[in-house]
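Every protein chain but one is kept in place in this view of the complex.
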Amino acid sequence: MSSPSAVAAQPGTRELTLSQAVNEALAEEMRRDASVFIVGEDVAEAGTPFKVLSGLVEEFGPERVIDSPISEAGISGIGLGAAMTGMRPVVDIMFGDFMTLVMDQLVNQAAKIHYMSGGRLKAPLTIRTTLGATRRSAAQHSQSLHALVAHVPGVKVVLPATPYDAKGLFKAAIREDNPVVVFEDKMMFAVKGPVPEEEYVLPLGVADVKREGEDVTLVATSSMVYVALDAAEQLAADGVSVEIVDPRTLVPLDRETIVASARKTGRAIVIDEGHRSYGVGAELAALIAEDAFYDLDAPVRRMCAMDVPIPFSPVLEDLTVPTADTVAAEARRLVGKE
Amino acid sequence: MSSPSAVAAQPGTRELTLSQAVNEALAEEMRRDASVFIVGEDVAEAGTPFKVLSGLVEEFGPERVIDSPISEAGISGIGLGAAMTGMRPVVDIMFGDFMTLVMDQLVNQAAKIHYMSGGRLKAPLTIRTTLGATRRSAAQHSQSLHALVAHVPGVKVVLPATPYDAKGLFKAAIREDNPVVVFEDKMMFAVKGPVPEEEYVLPLGVADVKREGEDVTLVATSSMVYVALDAAEQLAADGVSVEIVDPRTLVPLDRETIVASARKTGRAIVIDEGHRSYGVGAELAALIAEDAFYDLDAPVRRMCAMDVPIPFSPVLEDLTVPTADTVAAEARRLVGKE
Amino acid sequence: MSTMRETKLTSDSTIERWLDAYHRMATIRAFEERVNELYRSAKMPGLAHLYIGEEAVAVGICMALRKDDYITSTHRGHGHCLAKGAAADRMFAELLGKEPGYCRGKGGSMHIADHENGNLGANAIVAGSTGIATGAAMSAKMRSTDQVAVCFFGEGALGQGVLYEVMNMASLWKLPVIYACENNLYNEYTHYSETTAGDLVARGEAFGIAAEQVDGQDVRAVFDAAVRAVARARRGDGPTFLVLNTYRFHGHHVGDVDRSYYRSEEEETEWKSERDPIELLTGWLREQGVVAETLAQIGSEAQQEVEAGVEFALAAAYPDESEVDQHVFA
Partner (left out) sequence: MSTMRETKLTSDSTIERWLDAYHRMATIRAFEERVNELYRSAKMPGLAHLYIGEEAVAVGICMALRKDDYITSTHRGHGHCLAKGAAADRMFAELLGKEPGYCRGKGGSMHIADHENGNLGANAIVAGSTGIATGAAMSAKMRSTDQVAVCFFGEGALGQGVLYEVMNMASLWKLPVIYACENNLYNEYTHYSETTAGDLVARGEAFGIAAEQVDGQDVRAVFDAAVRAVARARRGDGPTFLVLNTYRFHGHHVGDVDRSYYRSEEEETEWKSERDPIELLTGWLREQGVVAETLAQIGSEAQQEVEAGVEFALAAAYPDESEVDQHVFA
């Protein structure tokens, strides 16, 4: 995965991988607040299979970095109960595909408890999990299921694309008094980017313009931001000026920034790695089509994962997701520069 | 719930409730095919809490109408295994809210097994469940979660609105070699409509124009069809001619019929009882905005359940879903007849 | 306003304790009778699942708890809620969807929660609160309080996998949680023997959890078992699994009046006449020399509190429409 200029470090700025940024966010919040703890499968000595949490058990001990049985529903439920009674758990769900096992605890319990109790109970629960294909992990370890979560009122949904965003948004998620699910693209853990030494927290619900441009807007989530940035470079060579908007959080969604960009350029492509139908792409496209209607010069295009289970065979898997080439080609069609 | 003229019986035609229509579909398929069976909580002597399956255990016996423990994940998994080995199970999930417990079996197993096996294994599994609010059943018994299922490639999704459609589509679902989830609005079980004596099966993937008109298209799902029909009556009185398209199945989706209607009228409102954000309404709106772009005179509007857990208090609950009045008002705004 | 007397756990008068139990049970009984009437007279929206017949379970267990201990409850939750200290007036207001209700009318019968008394909420998903209770126990342990969490559930919840997931962790991590399985013989309209293989107590034991079976109609037996379980939990010795044998006298919910297809009238009559927990306690109290007038007096107090609660709730206002999209997020 390329690390394009827009997110490269300024001279003198520290660079971290996304993995390190998440780790640092957790460590800082755990130092700051004794009620924060982590529970999940192989989170302690193993530091997760992706090693994102390495070192935390050494600093915070096995009482706060807790290896659990393989019980996604159970740990989410326990996390929720702990959250309702004074703790701030971070529940680690190893692969986003396993969110299916968490749905009842998330949808029927965590998301609703504040509302159902008339505002009297709170659930400051953070779930961290993954999304993203192309690791040759096949159909049950490659899904991007964030749409299922984003549809449920009462849960916030964070999709960081850069180490900087990951750290700042993760810290905000932990401090939230609401359930938050953070989806990290597992192909992105090694991506590097600038992360200040000083502490910072990013607000949820503020999109980030990752690149400014005039001719076409690419609304891209998670690792699709890099696909968009690479496509933008190609398009710049063809004289097409691309604006890239990264919503960063799906709930709350910064509708204003997204719509403003589409109104400015008059053309938009939304790029998301979830399946196309009934997915996040549909919401973003519908939003733009509705609110930028009178300024659009062409229909909004959606580029998403195909509506197929992710195949194992590399020759097939690579066809299922948007790439810089396919995005650039679509953008050229949209601006009439085929 | 009113039973509007468009779906009323012709003289001499038999009328059934939606509940009876589903019951009849099951009975006919069970008579026809010994591999069809039903499993679920309180499906046998109780005939489900809504009594939809009453009488089936008497005809087919407890070996084919099986009361299960309260194990939604378990019965779905067992249904899947039976489906993969020669049976055609109908798994009854009492409330659509409990689909959260079924998600792993549905998303990671049933939906993918045909694809993952390179087409060698099949899963002719039907799940029947509910959707719909306004029964004062509160947040965990009032959800319309069909968007979660529709997003998953490999599952077909059926949302019948009339007894006629319910029977014909249910029979098709059972005969499908794929997993199908049928969502029935629990407020609709008592709705009556014509159902022929002769056997018939309706194809999945064919929308039905429930009313023809010129000025505005209402794309309405499930019980929202009745809301749309009532709104259309109001609007007719104001001289607004309404076309109502009922997709009937979300997967496969009859894009052509929906888009053609929107192109004809130039104005569209999509009405769905799922939550608004990242919901079925978004897909339908995005589809129309994309494919009818050059024929639309106004942005597509979405009318859905609010993005809130469904509240218990009747005064609040009634505010959360579209009604004939709110739909008619929105349509008037859209055609400039406020 | 609390409809319950203060728990007299420190009282040295045993009789006082059981008079308190009597009062709590009578309150629940009166409350539920009123719920049934409200439903039948179409004054209550939705449905309700009555606890009548099972009062000794909630009362026996909650009497062994402190106010700051936690409980989680079920769709059949009014008894748990009252036993843990909730007031009838705000409960009725909740059941009617009114603004002074415990959840501002947004939860209703199946979601009533009473944070101040440690009730983390009724739950309309069978077994849905087993994680919450176990997590509350984990939280108590992590915060080094000696709070205990009780997870009430019906025997139907033994069908739900999440229960086993959290019992495993409760056992591994020695969490101060009590799994209170109310075996009232039926999952809705199906006898538990058709849905539950093997021995119920073994379901807890398989996870290395101390488990016992208790006569759920005998409030003193329930209390004793609860005291043992609470002591174990506070000592740091981990969870307990209690199977409380009981019976619901009414239908699965208020609308379930034709029950003959799933259970016999003889069975109902036998439980009502031989195994009514209030009658059983009455008998024992009378044996101890408590005069009938004392019990009648307590009963009528309970009745009056309940009556006042209904009146309060009927007169109360609905929440403002603007509340509909409040409290989605904190």
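As written, the chain order gives the labels A, B and C, with residue 1 at the start of each chain.
The working rule: a contact is a pair of C-beta atoms (placed from the backbone, for glycine too) under 8 Å apart; a residue touches a chain by one contact, two chains touch by 3 or more.
These numbers come from a predicted model, not from an experiment.
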| item | value |
| --- | --- |
| Visible chains that the absent chain touches, using the contact criterion stated earlier | A, B, C |
| Residue among B:P69, B:G96 or B:P247 touching the omitted chain | B:P69 |
| Among A:R120, A:H141, A:R267 or A:R302, residue touching the chain not depicted | A:H141 |
| Among B:I78, B:V209 or B:A329, residue touching the chain not depicted | B:I78 |
| Candidate in contact with the missing chain, chosen from C:E165, C:D276 or C:E323 | C:E165 |
| Of C:D199, C:D237 or C:E279, the residue in touch with the unshown chain | C:D199 |
| Chain C, residues in touch with the chain not shown (by the definition above) | 158-165, 167-169, 171-172, 194-199, 202-203, 205-209 |
| Residue numbers in chain B that touch the chain omitted from display | 35, 37, 63, 68-69, 71, 73-87, 89, 104-105, 108-109, 113-122, 124, 153-154, 156, 177-178 |
| Residues belonging to chain A that touch the chain removed from view | 41-42, 44-46, 49, 67-71, 73-74, 97-98, 101, 135-141, 306-309, 311-316, 319-320 |
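Everything that follows uses one rule, which is that only the chains that are shown with their structure count from here on.
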| item | value |
| --- | --- |
| Identity of the chain that, by mean CA position, is farthest from chain C | A |
| Chain nearest the overall C-alpha centroid of the shown protein atoms | B |
| Between chain A and chain C, centroid-to-centroid distance (C-alpha), Å | 41 |
| Whole-Å gap between the CA centroids of chain B and chain C | 37 |
| Overlap residues in chain A, where contacts from two or more other chains coincide | 104, 108, 115-116, 153-154 |
| Set of chain C residues in contact with two or more other chains | 103-107, 111, 123, 125, 128, 161, 328 |
